[in-house]
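Following this message is one structure expressed as structure tokens.
Omission of a single protein chain aside, the complex is shown with its protein chains in their original locations.
Note that the chains take the letters A, B and C in the order they are written out, and that residue 1 is the start of every chain.
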Amino acid sequence: AWSMSSDSNEIRVAITSDIRSSYPGVNRVSFTDDVMIHVVEPLVAHRDDLSVAPLAAERIDVSDDLTQFRFTLRDGLRFHNGELATADDVVYSWQRILDPATGFQCLPFFDGSTGAKVESVVAEDARTVLISLDQPSAVFLEQLAYVQCPVAVLHRDSWDSDGKWLAPVGTGPFQFLEWRKGRYVLLKRFSDYAPATGPASGLAGAKTAHVEYLRFLVIPDVMATTAALVSGQIDVVPLLAPVNALELRHNRRVVAMDHDGLSRRTLLLQTDDALLSDRSLRLALAHALDLEQFADVASFGLSPHNPSAIPTSDVMHTAAQSKTWSYDPDLARQLLEAAGYNGEELVIITSRSEQAIFDLAMIAQAMWSRVGINVRIEVLDFGSLLTRYFDGDFQIAAFEFSPRLTAIMNMHTLIGDKTASPARWDDPRAHDLLQRASETVEPIKRQRLLDEIHHLLLAEAPTINVYNAPIIDVVSTRLEGYQPWAGANPRLWNVRKTE
Amino acid sequence: MSSYFLKRLLMLVPTLLLVTIAVFIIMRLVPGDPVSMMLGDIENPELVRQMRAELRLDDPVIIQYLDWLADVVTLNFGVSFVTGEPVIGTMLSRLAVTAQIVTISVLLASCLALVFGTLAAWRANRRADLVISVLAIGSMSVPAFWVGIALIIVFGIKLQWLPTVGYVSPLDNFSESLQFLVLPIMALVVAETGGLLRMVRATTLDVLSKDYITAARARGLSERSVLFRHALPNTLIPTATLVGFTLGSLLGGAAVIESVFTLPGMGRLLVESVYARDYVMVQGVMIFVAIIYVLVNLLVDMLYPVLDPRVRLRA
Amino acid sequence: MTAGSRLLDIRELTIAFETSDSPVVDNVSVSLETGKVLAIVGESGSGKTLLARSIMGLLPPGAIARSGEIHFVGQDLATLSPQGVRMMRGDQISMVFQEPLVSLNPVVRIDRQLTEAGLERGVMSRPAAYARAIELLERVAISSPEAIMRRFPHELSGGMCQRIMIAAAMMLKPRLLIADEPTTALDCTVQQEVLRVMLEAARVDNTAVLLISHDLGLVAGYADDVLVMKAGRQVEYQPAADLLANPAAAYTRELLAAATVAQSAQAKPGAEHTVCTVEHVSIDYPVRRDWPWQPRTSKRAVADVSLDVRRGETVALVGESGSGKSSVGKAILGLTAFSQGRIRIDGELIAGDKPHINTRAQCIFQNPYAALSPRKTVWQAVAEPLQVGRRLDAETVTARTREMLEDVGLVAQLYQRLPHELSGGQRQRVCIARALINRPRLVVADEPVSALDVTIQAQVLELLGRLQSKYGFGCLFISHDLGVVETVSTRVIVMHNGQVVERGDTADVFANPQHAYTRRLLTAMPVLQFQADLGYRISHRQFSEATR
Partner (left out) sequence: MKLRPNAIIGIAGLGLVAIVAIGGVLVSPYQAMETNFLNRFATPSASHWFGTDEYGRDVFTRVAVGSFITLRVSLAAVALAIVAGTVTGAMAAYFGGWLDRAAMLVSDSIMAFPSLLLLLGIMAALGPNEWGVILALAIAYTPPITRVVRSAVIAALAREYVTSSQLIGNGDLTTLFRHVLPNCITPFIVIATSVFTAAVLSEAALSFLGLGVPPPAPSWGSMLADSRNYLGINPWMAIFPGIAITVTLLSINLVGDALRDRFDLRMAGGD
């Protein structure tokens, strides 16, 4: 007979949509990443504090000119098919990634189109791989660790003889067992896993699989998810919206765990727009918002307002980055007058697929209407919103940027060339500052440049950052050892399930 | 009869052409394309260009349509943009799920509707009729997701009697699969019974005023025989028509119920494919759904001569 | 006649509808003895059906018996429980209805409809019930009853259905059989037969029969007693023989007169101007094709028919159902295309290639209810033809409409009523007014009185005649009722299978029919004759085969 609760051998995790494919970094969505961190291991990975640690490698030697990276593979690194991983496997995995036909999503990191180009990947001996770049890169290791596009160490059996993807044969603590499309992905403990050394932190460090099975269940409906959680049909709901977590905080069968997040929720202003090209109008929009209250309301008190593109939890987020526009309706009105604003309709685009993005628009519209700014909300489905974003086809857009793990990467989501990415802030001064910051290794100098960018942002108001999405993972009280982290992916190693 | 069948099948062709053309136009009117849906906020223009070319999204729509049509004629429905799986296989497995809950619940709803609709007509404008009618209209007036949520709260959370997420195929484990089907079927039955019942009631009212009913009573038959052996068979044709329409449109997806109960059915497949801009999948599903709709209604039409000996099918 | 021997005894019964105060059955007392036949006769709406249904306990919703008693075998039926009443139905009292085709359940096979009552009560085993059914089917003169048992009602003719209804009613050997207009809906050729069969079947089981009809001529010959009703009231109640010989009430005499053969209408002299000529017309109806590539075929419904109608004259077109009478009428009216021949109306040629409406010819339909827009008032219906096309001023329209309505004898209170609020005769008057208001040259009357009961038939025919002499239109009178034809027409044309088989002056044809088919038609028609000393008598025409 059916038992309402899953047994202690299996942890069930809710994901809101299917994983598209089992090919990490290629045909993926964030849920693919959630599954893949358990199955495959890249050479390096982020720690809890977002610094980079070795993972499949046990040693990394970087040349002084930041162009030569030598990785020594972990002792006992073994594929799920039982074979030991070698440097040749790493080279083969790289060949796949660098082949444009593969469609690796973050290929621009490595093909020279943004920054350095990977010149060669060479197996120096069975356990040593040397990667050479055509120019120095201070961010190469961070890019390698990027969880959305892991350069995973994969066995050749992951592909068939024609080079077509089958399923990941990786080196992680769990192996890929079954994928029932639209329903679930089932992982099984890899019993021959030899963990890395060092304390578990982020996606790095020593991992032990305590349960036999890990099941990722596709449950799109949030109401269905919470019902399944409180009735014990699932154990983990990662990244629940604050409002849905609210009611669960009183439930004795589950615990809600909060963590500062990295996603940036923001109001993008199109500086190319006839009306919004006027800086006074943009500033009026900024000053008309009570941003502290805005963040408080939108995050249900979990996240403070963050005007910066850099997440609050980042070490680069200093006091200077916290400076924001004052809430000053009178000033806003004066600025409106200065801009010659006469009640013209402004349109904010948003989507209902994510309540938070919708709330951004709703709250902003309500606050703006108080100072007499006439804003109409246009609700799109997520696909349309994305297209409008990519085309820069909006006046105001309520938007969320997925987690970028470094300050520079985050700045790149803010600043860009309007011809290539019309939604971005295209200001020569900002470009210059960001370029200099990426080339600077010295932390203090880098910090100063980033602070200057923020200063410029406040003066220009090309976008109004509101807050960073809080991370709320709600888990069953039967789980022991579960921890949320900034990277937001649910980590089910080192987690036990009690009876 | 067979020429009638053939003719109706032939009529399917223009319907399908119209449906597929509309799908093509609609999907391309809606902004957003499958590639950007996959990449999200990651910027990789080269990959976008490459994938668009691969998916032939930059060809003129008419060429895309004709190419696709040529494939479909050879029964090749293509592969999903999103998962790379063959469309036909995905559809069949999803249809199996939807077909189970939909056919069972429509059958149950029809039985309930027939029994209570007949009773309501029999007691027309008395208290029993009033109660049944109000309940029936109530069932029509409540959004389906409300019913689903209420069932989840009661049976899933409060009583914890039944599972509320997921699905087990009856081929894998029959008794377990039943437990997963109970709540969605209940929700659909609640949602669908009202309309059917009102239809049955109206038809039965009409039938009960017929002379043959008076004649049956005059022969001294019991009211039960009069209602269920004489009135009921005469209400079956209009009821079957409505059941056909209901079945046909629900088989195309009971999207709301499927998503409330996390069932991997056709409706959710369609909704998710639309949201993911999985054009090939949407087109495949649409042609499939249209065929099912037409076939189900055709089958119901073929039933007419069985239900009513007077009917002879004419093309 | 002692109270004890009475099977049925109705005492001062009054029935009314909840919604109105005036009773629809008013203080009626009547009784019936075992094995006897009682006829209840009266015009439509006189309460005959309600009286019958009250005996069965099957009054329609809203109708209640206000006062009076119904005793059956000495027992007051009002004291029975609903269950008791139900057990009595079929077993003690059973009923045959007017419309055989709608009184049999269309989706249930004959065998079940015959046997179910006996089986449900458990008074018969299945084989016994089957045997009894076969026996009864034979008794009502149905050949190969075994085959019939497996059929559905729609596979049988109206006459057969009615015989089956009779058999079903007789299944449990009831002591009383109520037959509510059992033959009204049947073709006149089978009416007599069915009535005879029914009474014979009843006689075998010594079952009393309550026979309801509006046609006194039809039933008087079979009944022991006759009750004449009008507007819910009992007008006359006597043994049939006495009633025929010596009708007491004026109303009874009226009924009898209406059913009596009238003198043939004289050919009106001087009516030389021809308003309509039909020359060698054939009408083909396309046969539906299953597939577009099949060759077009057609079915000939009318073949080479010629006729003419003169001013002020009535020409009758008779023939059995499906013989093509209406098709000829439709062709003249321009409602259907014809393939060969020529039609002229008032000298003008009507093209036959496709339907061409010609407002100089108008039509009066069989069913006046169906022919009137249900949501148009009497006034609107009659005034509408004046408003089509021409722009007459409102005063002229009002004046002419009023004149026309007065001509057909409709009083002002009726002008704002809707068709369903009128009686059948009133409805037909509205139809006539609507057809005549534009002074057509020709009127095609397609079974104009078949749906009306006899007294009203006579009124309508009389009206039609009067209007004809006033306006002088020619009339093509289509009918299968020879009695009516004899009354109204100067000439008769007999059709059979789409062809004219006989034509001539009415008197000649009726006196000396040439064609076998005409003879068959005439023989089937009962004739009620009045002889000064004997009162009314019923007879049938006889023709010797020799007259050819």
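Definition applied: contacts are C-beta pairs under 8 Å (C-beta built on N, C-alpha and C of every residue); 3 or more make two chains touch, one makes a residue touch a chain.
Predicted model, so just to flag it, every value in this text is computed and none were measured.
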Inset, instruction - For the chain that is not shown, enumerate the shown chains it touches in the whole assembly. - result: A, B, C
Legend entry - Selected residue (touches chain absent from view) among B:M91, B:A121 or B:I149: B:I149
Legend entry - Touching residue (missing chain; options C:I64, C:A78, C:L349 or C:A370): C:A370
Inset, instruction - Sort through B:V168, B:A240 or B:V256 and give me the one touching the missing partner chain. - result: B:V256
Inset, instruction - Could you tell which one of B:L55, B:L69, B:I88 or B:I137 touches the chain left off the display? - result: B:I137
Inset, instruction - By the contact definition given up top, give the residues of chain A that touch the hidden chain. - result: 222-223, 226, 241, 243-244, 246-248, 293, 297, 351-353, 355, 358-359, 362-363, 365-366, 369, 376-381, 384
Inset, instruction - Mind listing the chain B residues that contact the chain we can't see here? - result: 11, 14-15, 18-19, 22-23, 25-27, 29-31, 125, 130, 133-134, 137-138, 140-143, 145-146, 149, 195, 202, 245, 248-249, 252-253, 255-256, 267, 270-271, 274, 282, 286, 289-290, 293-294
Inset, instruction - By the contact definition given up top, give the residues of chain C that touch the hidden chain. - result: 333, 335, 357, 359, 362-363, 365-367, 369-376, 384-385, 388-389, 418-421, 431, 434, 438
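Rule of thumb we're sticking to: only the chains that are shown with their structure count from here on.
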Legend entry - Between chain C and chain B, distance of the C-alpha-averaged centres to the nearest whole Å: 49
Legend entry - Length of the line joining the C-alpha centres of chain A and chain C, rounded to whole Å: 87
Legend entry - For chain A paired with chain B, centre-to-centre distance based on mean C-alpha positions, whole Å: 39
Legend entry - Multi-chain contact residues (two or more partners), chain A: none
Legend entry - Residues of chain C touching at least two other chains: none
Legend entry - Interfacial residue positions of chain A with respect to chain B in the complex: 1-2, 4, 17-18, 20-21, 27-29, 100, 103-108, 113, 148, 180-184, 217-221, 223-225, 227-228, 230-234, 353, 380-390, 401-402, 413, 420-421
Legend entry - Interface residues, chain C side, partner chain B - complex: 56, 58, 86-91, 94-95, 97-99, 102-108, 113, 116-117, 120-121, 152, 154-155, 165, 168-169, 171-172, 288, 290-291
Legend entry - Partner chain A, residues of chain B touching it in the complex: 30-33, 36-47, 50-51, 82-85, 90, 93-94, 149, 152-153, 156-157, 160, 163-167, 175-176, 179-180, 259-262, 264, 268-269, 272, 275-277
